[in-house]
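Some notes on the structure that comes next.
Every protein chain except one is present and positioned as in the full complex.
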Amino acid sequence: MDALTIGLLMFVGMLILMALRVPIAAAMFVPGALGYWAMTQDAALLNQLKGSAVARLTVYDLSVIPLFLLMGQFATQGGLSRALFQAAAAFVGHIRGGLAMAAVLSAAAFGAVCGSSVATSATITQVAYPEMKAHGYHGRLATATLASGGTLGILIPPSVPLVVYAILTEQNIAKLFAAAMVPGLLAMLGYIAVIAVVCRLQPELASPSAPTPWPQRWQALLGIWPIVVVFVVVFGGIYGGLFSPTEGAAVGAVGTFLAALLRRELDWAGIRRSFMGTAETSAMVFMIFLGADMMNASLALTQMPKLLADWMVHLPVAPLAIIAAIMVLYVVLGCVMDELSMMLLTIPVLFPAVMGLDLWGLNPEMKAIWFGILVLMTVGIGMTAPPVGLNVYVVNSVAKEVPMAETYKGVMPFLLTDVARTVAMLFFPSLCLGLITLFF
Amino acid sequence: MLLILQRLAHLFAWLGGAVACGVALMTVSSVTLRAAITQPIQGDVELTQLGIALSISLCLPWAQLRRANIIVDFFTQRLPDRVNHLLDAAGALLLALMCALLAWRTSVGAVGTREAFETTMILGLPMWWAYASLAPGLALTALVAGVQAQRQLRAAADGSPLPAQGEH
Partner (left out) sequence: QEVTLKFHHIWNTQAMASVQVIQPWCEKIAKDSGGKLKCQVLPAMSGGGTPPQLVDRVKDGVDDLIITLPGYTAGRFPAMEVFELPFMTNSAEAGARAAWDYLQKYALKEFPGTKVLATWVHDEGYIHTRDKPVKTLADFKGLKMRAPTRQTNKLLALLGASPVGMPLPAIPDAISKGTIDGFVLPWEPLPSLKLQEMVKYHAETDPSRPALYSAVFVFAMNQAKYDSLPPELKKVIDANSGADYSRQVGKVWDGSQGAARKAAQDRGNTFHLVPAAELDHWVKASAPLYDSWVGEVTGRGMPGAQMLQDARDLLAKYRTAK
């Protein structure tokens, strides 16, 4: 059997296992391992596995995930999230979908300090989901908002996928971050618009409350000062150069713990629940990573993503059509693959070819940055698109009573704005490149 | 059997949370020292990497016990509970296999790294600790999933209803 056939069988096997209630992690691991075994001799598979757990669990960039989860749990168990959403409800609760919009705004604020969409959706979901539920929001709208809002973790800088892109293509990460600024804000506005429209069309999804009088609004605002302090410390610390984003996660966790203690709401039972909640979600995420790693190592051997990419860039069509085709390829691959590995396996082939195309007359650096933002957009889509949408899994692991199919249904209108934004970037590179010419 | 595993998984998750808290405190101290006297804690990055890896591995059994490892139930919703039990048994078995394989191979990796005298870069901590520390969590996860598979088979035979996520 040739490598391509094996690769195809691996994909099919994975999808079948997933459909048959096999945990996602094992559904990736088992076909991946079998494929690897079929393609190599001797004990290569067993030796590959000697290092894979250590390799994935010690990645410094991913260390933020359990730390931010812990922070979210402390905030929830310590009553900070409730205070935050009471304040939000006081100001925007009378607007249809107001709390969902507030959740998007908090995801955006959180995205400004956290570079991972998984950590962002997990943290924001822990904080916001119980509150949205308490305020009578429909599970579909609540989970879809949080899954899509979570992508702001990578769409708004800092952003781990952009760092990976910068390394693979030798670009300036500061310029890439600047370029992601406007698209990130557009994403946020797009999500808020979706909530407004969806709530107008289906009023039963969110029930607005009566407007809160201004004195009570100010009082509610007073209750959230500890959160504001923690956020200012983390945000200021990262942007002021006191600590790195990974260190910021630790500062955030400790700060939130102290703030929760200060409110005298975090008791032993609360700490226990925080630990157990963190354990469940972070283990679930890393278990999927462990499965995806096996799949990716095998896919690298099949060279399938590489060959696909190679075929794509040699299509006899206009340069812009090739870029569009690449975006489609990424959306498709992103449906069944982990996004970072997808970049790792295709960018090395695609990038040099893209650089050879004439695109809007851009110079090489601008072209590279623009393409990076387009890739980022599709990575964001991949995080919520079925069937393998890591963000959706994360949100559903916290919001257990909402069926995953409901979340996917709710995510669709959000995905529409993602696609629209990506197309806009394709035709108007200045949307992302404008800030660079301004800053650098 | 499950009760012992349950207690162990709970204990592991506690330890996992404590280790993550330890890492957070260590990092905050390092950041503070760096800002105050330009002298961070030596090897703070290494400690974070090793600590978080250990913490996650300790959390794995609890997540499996609570059935927190994500499954797609969309396509099998209409099937009888008995079939779903059988599918869950197969799923838990495959996950058990994956974790057992990883636990075994990671232990073998620990032996090799120990024989090679590999250490971390800054603190010179033995690298085999990192490998060895991950094995217990992975192994316990395999055990938990194995016992769950067996219980699902029994449930399929009894025809009992499906448990929700978060139930053993």
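Structural remarks
The first chain written gets the first letter, and so on, giving A and B; residue counts start at 1 in each chain.
Operating definition for what follows: contacts are C-beta pairs under 8 Å (C-beta built on N, C-alpha and C of every residue); 3 or more make two chains touch, one makes a residue touch a chain.
As the structure is a prediction and not an experimental result, all values here were calculated from the model.
For the chain missing from the display, the contacting residue among A:S106, A:T169, A:T256 or A:T417 is A:T169, taking the whole complex into account.
Here the missing chain is touched by one residue of A:S207, A:Q303 or A:S430, and it is A:Q303. Of the listed residues A:L345, A:I381, A:V394 or A:L415, the one in contact with the hidden chain in the full complex is A:L345. For chain B, the residues in touch with the chain missing from this view are 34, 38-40, 42-46, 109, 112-113, 116-122, 124, 127.
Listed for chain A, the residues touching the missing chain in the whole complex are 40, 42-44, 47-48, 50-52, 54-55, 58, 60, 158, 163, 166-175, 238-245, 293, 296-297, 300-301, 303, 341, 344-345, 348-349, 351-352.
The rule is short, and it goes like this: only the chains that are shown with their structure count from here on.
Centre to centre, using the average C-alpha position, chain A and chain B are separated by 22 Å. Interface residues of chain B, counted against chain A in their complex, comprise 10, 13-14, 16-18, 20-21, 23-28, 30-31, 34-35, 45, 48-50, 52-53, 55-60, 62-64, 66, 68-76, 84, 87-88, 90-92, 94-95, 97-98, 101-102, 105-106, 108-109, 112, 130-131, 134, 138, 164-166.
Chain A meets chain B in the complex at residues 17-27, 29-30, 33, 46, 49-54, 57-60, 62-63, 66-67, 70, 237, 242-243, 246-247, 249-251, 253-254, 272, 274-276, 278-284, 286-288, 290-291, 387, 393, 396-397, 400, 403-405.
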